[in-house]
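A protein chain is absent from this complex, but the other protein chains hold their places.
Showing subunit A:
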Amino acid sequence: MGIGRIAIVGTGHAGVQAAASLRQDGFEGELFLIGEETDLPYHKPPLSKTFLKDDVPQLQLLRPEDFYARNRVELLSGRCVSAIDPAGKRLEFTHGGVLSFDRLVLATGARPRLPAVPGTDLEGVLALRNRADGLALRAALPAAGDVVVVGGGFIGMELASTFAALGRSVAVLEAAPRILGRAVSPLISDHLADRAVASGIRILTGTGLAAIAGEAGRVRRITTGDGQSLPAQLVVIGIGVEPNVELAAAAGLAFSNGIAVDAAFRTSAPDIYAVGDVASYEHWLAGRVLRLESVQNATDQARSAAAHLLGRPAPFRAVPWFWSDQGDARLQMVGLAYDPDRDVVRGDPQSGAFSVFRYRGDRLLSIETVNRPSDHMLGRKLLAAGIAPPIAMVRDAGADLRSLLEGEPKTSARAAVVSS
């Protein structure tokens, strides 16, 4: 029996790709794409990169304006879904109205976590997830000579470099012993920290945020866990995100650090799927349940979920990749490094361009590169093909690692990039 109507909740990278893929894969029924944001769906990564620097802030649209009408996607912007009834196959909107569905895709993403300290409600304390946040940051910048970034993760470090480039005095607070500690190898973390410090950013590690203080409702300073006091006219919170699971939880869907889905992106409720930042699943490459936060993960999952939903399942074998721009350092990552026991460096960190190949035993887990795009692209193919270069070869700057891919099918190159 054909599917009459599919509803997608969330108009981020995952929701929009799901809509596009459903149409591309031949779905002919009604397609609703629902999101609480009022803008046409747009790219999030530039928000912490170019959006703050451009003279006129431009949103970069995910799809052309006429894409939705052309593809018969009923885009309901500015509409928040307040409840799901899995048994009755209906959803409810915050400001009234219901919509029935045959299949539902949850792509509700994540939102910034806020620290449990006094003062987060002061004016000038911001977090960054969407356009409104980006505009608020821009508006706050002119009056902010001193900026404190709470959290040395990707978004925190990107923002810190942007603020420094805009001539602000910037301090980053990181509770862990190093920035980006959970995400990258110690070598890359140290290298990026050195670069940040060289560009004038102060990094305080091993200490968290204790309190934010203000006057007349506006932020003035912060206090660190170890008692230091720093001036701040702008405080940006970047301590990570939490998945938007409330809808799913209230509907009784199973979750573990995100909405739990199986290999076909099905939740515990029949005919309800979840993809993107909100979904947790057993990753084929890592062999464990996890939730990834990246554009690649959102779009590749959405493509795969659309295929499964239309009864054309293909095993999900996309290789995860990610990037981050921090000043003049372009970090690129491919693979997932769980429990690495060996990091092998290729190239010379002093030169500002090098890579770290991370291994567990003789298995290649991931490659992290700084300003070395060729190693990154090679890594996508190696990981897709399950090939681990011998360590001696990685260390030997003269060895051509591409020779390891000889005999691999040509199509693997493209599949590693545009897995459709």
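Here, a residue touches a chain if its C-beta (ideal position, glycine included) is under 8 Å from a C-beta of that chain, and two chains touch if they have at least 3 such contacts; residues count from 1.
The definition used in the following text is that contacts and distances are computed from a predicted model.
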Complex member absent from the view - protein name from UniProt, among "Fe-S cluster assembly ATPase SufC", "2Fe-2S ferredoxin", "Phenylacetate-CoA oxygenase subunit PaaJ" or "Copper-binding protein MbnP-like domain-containing protein": "2Fe-2S ferredoxin"
Option touching the unshown chain, where A:Arg5, A:Arg23, A:His43 or A:Arg360 are the choices: A:His43
Candidate in contact with the missing chain, chosen from A:Ser161, A:Gln332 or A:Ser366: A:Gln332
Residue of A:Gly2, A:Gly26 or A:Pro64 in touch with the missing chain, whole complex considered: A:Pro64
For subunit A, the residues touching the chain missing from this view: 43, 45-46, 54, 60-61, 63-67, 70, 295-296, 299, 321, 323, 325, 330, 332, 373-374, 376-378, 380-381, 410, 413-414, 417-418, 420
